[in-house]
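Missing here is one protein chain; the remaining ones are kept as they sit in the complex.
A and B are the chain letters, set down in written order, and residue numbers restart from 1 in every chain.
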Amino acid sequence: MRLTTVTLGTSLALGLLASTAAFAVDTTRLAPKDAAFSFQGPFGTYDRGALQRGYQVYKEVCSACHSAQHLAFHNLTEAGGPEFTEAQARALAAAAKVPAEPNDKGETTDDKGAPLMRSATLADHFPSPYPNENAARANNGSALPPDLSMIVKAREGGPQYVYSILTGFGGHAPAGFKVTDGKYYNPYFEGWNISMPPPLKDGTVTYSDGTKATVDQEAHDVVTFLAWASEPKLEERKRFGFGVMVFLVVLAGLLFAAYRRVWKDAH
Amino acid sequence: MSGPSTYNPKSGFERWLDTRLPLPRLLHDTIHTFPTPRNLNIWYTFGGILTFCLAIQIVTGIVLAMHYVANATLAFDSVESIMRDVNYGWLIRYMHSNGASMFFLAVYIHMFRGLYYGSYKAPRELIWIIGVLIYLLMMATAFFGYVLPWGQMSFWGATVITNLFSAIPVVGNHIATWLWGDFAVGDATLNRFFSLHYLLPFIIAAVVGLHIWALHVPGNNNPLGIDVKSPQDTVPFHPYYTVKDAFYLVLFVIFYALFVFYWPDFFGNPDNYQQANPLVTPPDIVPEWYLLPFYAMLRSIPNKLLGVIVMFGAIATLVFIPWLDTSRVRSCRFRPLMKQFFWAFLVACVLLGYCGGQSVDAARFGIPLVWVARIASIYYYVFFWLIMPIVGLIETPKKLPASIAQSVLGDTAAAPAE
Partner (left out) sequence: MAATTHDAGTRRDFLYVASGAMGAVGVAAIAWPFVDQMNPSTAALALASTEVDLSTVQPGQQVIVKWRGHPLFVRRRTPAEIASAKAVDVNSLPDPLAYNDNLPDNSPATDANRAIKPEWLILIGVCTHLGCTPTVSTPQMPEGDYGGWLCHCHGSQYDTAGRIRKGPAPRNLQVPPYSFLSATRIKVG
């Protein structure tokens, strides 16, 4: 009878668990596409080329509306990331403008009221396209383009979700569903109405390494970059983890042998 | 079992120290020679594992506090700075967040062990009650700690749980405002939660000391639930249980390391990687997994005050277990009827946990989950308040072995399976 109770109870619990795809119940958003990325799995690493191309996509397309305030230019040179050289990163930083410190007169704006800007250095974080949330909303039909530093970790479905959003435009809304004015149809987004216009087309960017810039490629590259932005320590973590696991398994083996030795005569 | 010490200082330094502060003697008696039943199984290793978890949380926590800023504007960014800029900050943070989950996993196994083998029964009632106190302190610590990263779940979880206090009639709203230090969860709340989160683990450590001290008076229970009758029933804690605990601890650490290094966000919620926004409520507010069963109980009652009472009552019930169980037999190994109800209780807890993680109006196989939670909650109460007292009186236990030694050494086969 004990076995029956346990079996029934376990089957009930397992059945309930199996009948849902994820913790949060959402009935409208389509399940994310099944895209593969090089950084997934216990030995996954970031594809250096994809990271550098992805940075280009972020810089040329996304940064117009989306900030990535947790990223600093010196992160671009660090191991485990795009690994630009210091000179390259310095140049990328210099091309960006950040608010300048007050000048000798104590002013932070020029004669016309525009904020004083200076070139960014490696120590600076990526500048935001807008000075504050209100400005961001005013320029985007009262929608707030989210910061992208952690977008891959901040969304259920992770890189597959972001990839699906970026490549999920262009379909035809099914009969009976009306797209809200000012929004765009994307069935991978909760509610199917997304405020962001389709950001990627074939050839939106021209890759400096000659890779063909299809929507799929651009999305794959920028999602790799954004995954790194969310998890810059991924490669270090997995490398360290491998060493730890090997060490622990060997230690467990030694301790098991010691345990059997100690207890041999006690039974 | 406590008794006269057999400690004999072996060096001049040990003698010098022992006559001034009997620490060597204490260590000798509690960790070296302490007579421990020879039949303890894997489920008895979790006490040591829990001590390890507490130490890990304290060490990683103190180090995180060197970099964390408890201010509503800066907290979220300071955690990200730990993850990105602080040397090995990512490792220490992931050890701390996953360590909390491991801590609760171990404590639930430890508690279920106590229930199954009757470790709460006389003369160990106070060990059990001190344990409930530790559990309460752990839940408070974890709740405060989860607020600190100041993500969406941090903020809204704090809002929901502190709002529970407003259910108390007459003084409820005043208590909630007093807890917040403001008219809603905010910077004042965050600061005091950080202070309390730093304080409580040290109180837990002290209460754990009491827990172990209380245990060392009667000595450990064992899977047979029968008393130690002679020295043949026991082995010295060292080397038998030091090596066994060390081995199982390493296995546990392997399990822990899998999460820290390969699935570090498995137990977390993606919404907490978004900074707290008091103006935007996430579609589903969910606490960390280890609080889900009680969350499910709370939500299954449509009345706010009653829900709070049912939830806190479920935790308070634990204190009375030593007196609710009327059986003279401790271990469920020899209680065929109680065993069934125990497993059903485990299933009920798992079901409650599952329901707590789903949205309130979810349904599976056409059954609204709120009804599953209600039935499981009813069973929870019935298990402690009706089944424990009644089954103890009506059940016919199996025949107990004559002694631990006879059970372990008398058989030529390996120790009996459950």
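We adopt the following convention: a residue touches a chain if its C-beta (ideal position, glycine included) is under 8 Å from a C-beta of that chain, and two chains touch if they have at least 3 such contacts.
Since this is a predicted model, take the numbers as computed values, not measurements.
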Touch criterion as defined above, residue of B:Y88, B:W178 or B:W385 at the omitted chain: B:Y88
Options A:H74, A:R137, A:K201 or A:R239, residue touching the unrepresented chain: A:H74
Residues in chain A touching the chain absent from view: 72, 74-75, 78, 121-123, 247-248, 250-251, 254-255, 257-258, 261-262, 264-266
Positions on chain B where the hidden chain makes contact: 38, 59, 63, 66-67, 81, 84-89, 91-92, 231-232, 235, 239, 243, 246
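The working rule: only the chains that are shown with their structure count from here on.
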Between chain A and chain B, centroid-to-centroid distance (C-alpha), Å: 34
Chain A contact footprint on chain B (complex, rising order): 38, 77, 80, 83-84, 90-91, 94, 235, 239-240, 243-244, 246-247, 250-251, 253-254, 257-258, 260-262, 264-265, 269-271, 273-274, 283-284, 286, 336, 339-340, 343-344, 346-347, 350-351, 354, 357-359, 362, 364-365, 372, 408-409, 414-415
Residues of chain A touching chain B in the complex: 1-2, 5-6, 9-10, 12-13, 15-17, 19-20, 23-26, 42, 70, 75, 146, 149-150, 153-156, 158, 230, 232-233, 236-238, 240-242, 244-245, 248-249, 251-252, 255-256, 258-259, 262-263, 266-267
